[in-house]
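Note that one protein chain of the assembly has been removed; the remaining protein chains are unaltered in position.
Here is subunit A:
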Amino acid sequence: MAHVLFNIWRTTSTGGEFREYKTEITEGMVVLDAVHQIQAEQANDLAVRWNCKAGKCGSCSAEINGKPRLMCMTRMNDLPQDKPIVLQPMKAFPVIRDLVTDVSVNYRIKKRIKKFRPRTPDFPDGTWRIAQEDVDRVQEFRKCIECFLCQDVCHVLREHELHEKFAGPRHMVYTAALEMHPLDVEDRRHQLKHEGGIGFCNITKCCTNVCPEKITITDNAIIPLKERVADRYYDPLMRLFRFFMNKK
């Protein structure tokens, strides 16, 4: 049984500070287990948001040794234990208390995205027929658990705090799921370019790297959307082609 030192961010009346906690680690523990143990034994007032402990609810997002990760999916034996493990809340969002952040800005941004608008039903009974292979592409995006780690690691939001100008990776994935849906007829390119600020993304792929659901955010969602925006706004030949082909 090893004892591991944690440096955990604690809010104070003047802001916050890192405090040291030493706890015993047993085989199979994840970071969230260690935090719960510290909470039970040493710091009853330590605030941490969690729910499923299975990497599916997206509640326990935090920064572990500087990297945005889910605490419940980060095994203790994957972390170097010769130095203190640094635990802090997500930097891109306002801290409510200790490791808990206010992520409500994401829900406000999501509400602004144009809703799903299906084409006229294919049959008189009001139903549609779609090929499985056509929805396969958007299935990947529906795996998102809204942990907002991608929003946290995105330097546009994290460093430059452009929440009002750039929707961020999570909402690009959400938009892609709607925009590429075979039934959807809505055109979100104007919204992507202006309110969504897709041009702010400079393709660092950090969002893809931190996604616990392994969604290929940059390559499969953001870049294809950037290309669709380019079709409409930056490619006169394509606009001409689409005009004559009478395509969306």
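Definition applied: a contact is a pair of C-beta atoms (placed from the backbone, for glycine too) under 8 Å apart; a residue touches a chain by one contact, two chains touch by 3 or more; residues count from 1.
Simple rule for what comes next: contacts and distances are computed from a predicted model.
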Missing chain, UniProt name, options "ATP synthase subunit b", "Succinate dehydrogenase", "Copper-translocating P-type ATPase" or "Peptide/nickel transport system permease protein": which is it?
"Succinate dehydrogenase"
From the list A:49, A:158, A:171 or A:188, pick the residue that touches the absent chain.
A:158
Mind pulling the subunit A residues that touch the left-out chain?
9, 15-16, 63, 65-68, 80, 83, 86, 88, 91, 130-131, 133-134, 153, 155-156, 158-160, 162, 166, 180-182, 184, 197, 199-206, 209-210, 218-219, 223-224, 226-228, 230-231, 233-235, 238
